[in-house]
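Quick one: the structure is below, questions incoming.
The complex is shown incomplete by one protein chain, all other protein chains being positioned as in the whole.
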Amino acid sequence: MFKTALIVGAGSGLSASLTRLFAKENMQVALAARSPDRLAEFTKSTGAKIFKCDVGRHDEVETLFKNVETAIGAPDVVIYNPSYRVRGPLIDLDPVEVEKTIAITAFGGFLVAQAAVRRMLPKGQGAVIFTGASASVKGYALSAPFAMGKFALRGLAQSMARELQPQGVHVAHVVVDGGIRSSRRAEPPDRPDSLLDPDAIAENYLHLLRQPRNAWSWEIEVRPWVEKF
Amino acid sequence: MFKTALIVGAGSGLSASLTRLFAKENMQVALAARSPDRLAEFTKSTGAKIFKCDVGRHDEVETLFKNVETAIGAPDVVIYNPSYRVRGPLIDLDPVEVEKTIAITAFGGFLVAQAAVRRMLPKGQGAVIFTGASASVKGYALSAPFAMGKFALRGLAQSMARELQPQGVHVAHVVVDGGIRSSRRAEPPDRPDSLLDPDAIAENYLHLLRQPRNAWSWEIEVRPWVEKF
Amino acid sequence: MFKTALIVGAGSGLSASLTRLFAKENMQVALAARSPDRLAEFTKSTGAKIFKCDVGRHDEVETLFKNVETAIGAPDVVIYNPSYRVRGPLIDLDPVEVEKTIAITAFGGFLVAQAAVRRMLPKGQGAVIFTGASASVKGYALSAPFAMGKFALRGLAQSMARELQPQGVHVAHVVVDGGIRSSRRAEPPDRPDSLLDPDAIAENYLHLLRQPRNAWSWEIEVRPWVEKF
Partner (left out) sequence: MFKTALIVGAGSGLSASLTRLFAKENMQVALAARSPDRLAEFTKSTGAKIFKCDVGRHDEVETLFKNVETAIGAPDVVIYNPSYRVRGPLIDLDPVEVEKTIAITAFGGFLVAQAAVRRMLPKGQGAVIFTGASASVKGYALSAPFAMGKFALRGLAQSMARELQPQGVHVAHVVVDGGIRSSRRAEPPDRPDSLLDPDAIAENYLHLLRQPRNAWSWEIEVRPWVEKF
């Protein structure tokens, strides 16, 4: 089993769940976030190391991996969670915001994956998991930028799987299809379990990491039982 | 966690792996096969009950479920594995064989699923998992009948997921994309782990069964690390 | 351009539109229907020959092609339109009706395609077009049988395209995604053009037939401008 993990995009509930789950599995965990300050408390309880990184910038991603290597060693596992979105009618979208959506949601995924894979290939093993969304496989009205970013990330993950799996690196894409429960968002009493639980999503990542190389999944989707699709 | 399971299509290595895995999880297991005689030894070692059934026949499927109910109770989990195929140029195919391919690969899936769901809905829980193949999502040349059967089974699984998941029954479809290791088929020494291991596939079924209803997968694919796709 | 066409499933508005369109292109047209009697008037105005055929029966399909050959020659173009469906909760479906749905919607497609291709391959040219539906690519709740049939038909069409196109036979699948305007069904005044016009759909079939072999489409979808998808 893997020993070190880097989780990029540490602001979400999913990242917190992954950190706790990986720590319980005795993995060393590093977290990268754009604004890591508010995570101090969290890292204390889990032992995770925390790093600041703007994933859309090549130099920051390089620095991140060097610092992670020093702190916990080259990561066996890298999870890419960041996304950003701007919504609205196509004609009203600010091109700068669209560019930012693609940069964080997809291009940052490439930068992180490249740095990760460079450290995995010499060992002939490792795993990179990308977090997708409903928008990864369905381009919704009034949400063109997010569709662009999430479709692109899926294309990256699929190309990487074809290239890198025969070299020992497992590449997976998780389609998270539904809203996620959080401190700010709970399901109504008459719709129990209608939001995804981040801990439950995280179990799927752990399952992917446990797969032997003769039965790897490239894509897996998760959604609440009552979710329309 | 679930307590009783019916595995239909007991002739394959996957069924054997599932039986052992479920037995280890302390589930009561029933197996249905067209030719159950040769399974005597196997059932002895696992404690599984064995039943004869031609899945394409409505009356036999009805009888199967009645007998399973008597033996281990109504199954919480039903796995549908059977498939049959005839290959060759379209113009040379025997229509009787094409009909049989569809009957066993897809129509039997409907018969089994209907009998299963009738017993699950009153309890508001249960799981039905269908075993797919590469042909479930890609229609290969010279293999039209299998494409018809496996596409149809996937259509059934998707319709069932939309209908039944909001009523508590988990429906999943596993795309098994690659050859499976067996007593008759091993990978060449220079291509280690290039065949799917049935035990490894089975772990994915168990993972699906363990998912809480706020994070259900409908589809998951598994393939060896070196498999082209 | 092609000279003879057989349209199977003559009861629909689409078949009528195709017949008129092909006749205008100076093609000889044969129509096959389960109940051809009510088509007498129509055949008079278009010059189409009409034949009785139950598409789910091998012997009737064989007879159909022999009679069509005698009447207009071996068809260069064969269109497969028939479908049948039974809807409802999975647990209430009559297995006999499910079998009939698959037989007419998919197995008949195989029988007709096989007979068609046997006559096309010696000439190294021809075209077979299958009519799909929304259910060809999305398995809707409460409609498992139709999903099974239409998914299967798409699997057949895809396998055939991979096998037969390199031998000169164009195989295409049209996803008709939306309701179709007919004498019994018109759109409300405040939703103009919200139903597919059969003549407009038929133009897409003609377009497919006109494609040179260096730019063949396998799949094309058509839907009204306001249709949700």
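Brief remarks on what is shown
Going in written order, the chains are labelled A, B and C, and every chain counts its residues from 1.
In this section, contacts are C-beta pairs under 8 Å (C-beta built on N, C-alpha and C of every residue); 3 or more make two chains touch, one makes a residue touch a chain.
Predicted model, so just to flag it, every value in this text is computed and none were measured.
Here is the thing to keep in mind: the chain we left out touches A, C in the whole complex. Note on the undisplayed chain: of the listed residues A:Ala23, A:Ala71 or A:Leu121, the one touching it is A:Leu121. Residues 162, 165-166, 168, 170, 181, 193-197, 200-201, 203-204, 207, 210-226, 228-229 of chain C touch the missing chain (whole complex, contact as defined above).
Along chain A, the points of touch with the absent chain fall at residues 58, 89-91, 93, 95, 98-99, 102, 106-107, 110-111, 113-114, 117-118, 121, 135, 138-145, 147-164.
In this text, only the chains that are shown with their structure count from here on.
Note on connectivity: the fewest chain-to-chain touch steps from chain A to chain C number 2. Centroid distances from chain C, each centroid being the mean of CA atoms, peak for A.
By the residue-number overlap criterion, the interface of chain B with chain C counts as same, with over half of its numbers used by both chains. Between chain B and chain C the centroid-to-centroid distance comes to 32 Å (mean Cα coordinates, whole Å).
Counting partner chains per residue, chain B has residues 162 touching two or more of them.
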